[in-house]
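Below you'll find the structure, written out as C-alpha cells, and then a few comments.
Up next, chain A:
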Amino acid sequence: MSAIDLPAVVERDPNFNFGYLDERTKRMIRRAILKAVAIPGYQVPFGSREMPLPYGWGTGGIQVTASVIGPDDVLKVIDQGADDTVNAVNIRRFFQRTTGVATTERTTDATLIQTRHRIPEVPLVEGQVIVYQVPMPEPLQKLEPREAETRAMHGLAEYGLMHVKLYEDIARYGHIATTYDYPVMVDGRYLMAPSPIPKFDNPKMHMNPALQLFGAGREKRIYAVPPYTKVESLAFDDHPFEVQRWEKPCELCGSRESFLDEVITDDKGGRMFVCSDTDYCRSRSESNG
Partner candidate 1 sequence: MSAPAIRVQGLSKKFVLHNQGGAELPVLEHVDLEVAPGECVVLDGPSGSGKSTLLKCLYANYRANTGTVHIREGDTETELGSATPRELLRLRRDTVGYVSQFLRVIPRVPALDIVAEPLVDDAGDDPEKVREAQRLAKNLLLRLRIPQRLWFVPPATFSGGEQQRINIARSFIKPRPILLLDEPTASLDADNRVTVVSLINEARERGAAIVGIFHDARVRDSVATHVVNMTRPL
Partner candidate 2 sequence: MDSPILRASGITRTYGARTAVDDVSFELWPGEVLAVVGESGSGKSTLLNCVSARLKPDAGKVEFLTRHEGVVDVHAMSEAARRLLARTDWGYVHQNAAEGLRMDVSAGANVGERLMALGERHYGRIRSEASDWLTRVEMDAGRIDESPRNFSGGMRQRLQIARNLVTRPRLVFMDEPTSGLDVSVQAKLLDLLRSLTRKYSLAAVLVTHDLAVARLLAHRLMVMKAGRVVETGLTDQVLDDPQHPYTQLLVSSVLQP
C-alpha cells in the first residue's frame, strides 16, 4: 500500500480522446503493428508521439496499448512482474482515465497486458495480447552502432556478429554472460531484442498462443511476434541456452518454477527470495491455504 491515498475508482476523463491518442495516430500505429505482425521480429519504424511522460518510462508500450485497447478490454499492467509498483500503478491509472476500461491484477482475467521487463508466469491463452516496453529495439546496437549497417544486416540476415558477441562471452567468462534482453531468432529469420526480460522468460515467447507486441517510444520502432511463432534463443551447439535456477523456492508460495526476486529484509544482510510475479505468487499462496 502506498503512502499516498489514491481514490479507489478512477473516473473516465471525457476531455481526452479514447486512449489519449487521436484516431489518425492510432490508425498509423495499427498499420505499423499490422506490418510488424506480417514480418515477425522485423522492426517497423513509426511516428512516435509525445506522451505525457518522458522517454524511458514506457512511452512505446503505452502507444501500442493505446492503439489496440477497446472498451471491452480488461487491462493488466505490470512492472518487473509486480502490479503495485509506482510505474504500473500510474500507467494503469492513465488508461483508466483515458479509456474507462476495467482493470485487473489477475493474468487469467486480462485480455490486454502491458509489461515492463517480465512475462507473467501463468501461461497466456489465445485472444490475449501482451505489450512489451522496449528501451533499445536493435539487438546489434552495442556491436554495430551504425544504423545503416544494422539495417543491411537485418535485410540480408547477416547475423554472424551476434554470435561473435556470444563467443566473446564464453571466451571471457566461460559462459554466455547475457542474462536479460537475450537475443532471439524469430521464425528463423529476424534477430530480435525481446526487451530486458530475464532470459528465464525467453522460452515463454516460443509458440505462445497470445499476440506479442513490442513498442519502443524513444527509438520509434514497433515489432511483433504473432501467435504460435518460433522464437529461439541464440546459443552454440556446445554451449546451449540455459535458464536461471534458484536453490530455494519462493518463501511466500513455495514455487520452484517461477522467477524469483531477491528482497533485502534488514540492514544486517538478511534477504529472502520471492516470486517476481505478484499475481502468480498470491494465487499460489491462496490455493495453498
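On the choice of candidates, all candidates are chains of the complex that A comes from, given by their letters.
Some points to look at:
Just so we're on the same page, a residue touches a chain if its C-beta (ideal position, glycine included) is under 8 Å from a C-beta of that chain, and two chains touch if they have at least 3 such contacts; residues count from 1.
Just so you know, these numbers come straight off a predicted model, no measurement behind them.
Among the candidates 1 or 2, the one that touches chain A within this complex is 2.
Interface residues of chain A facing candidate 2 in the complex, by the touch rule stated above, are 152, 155-156, 158-161, 163-165, 167-168, 170-172, 235-239.
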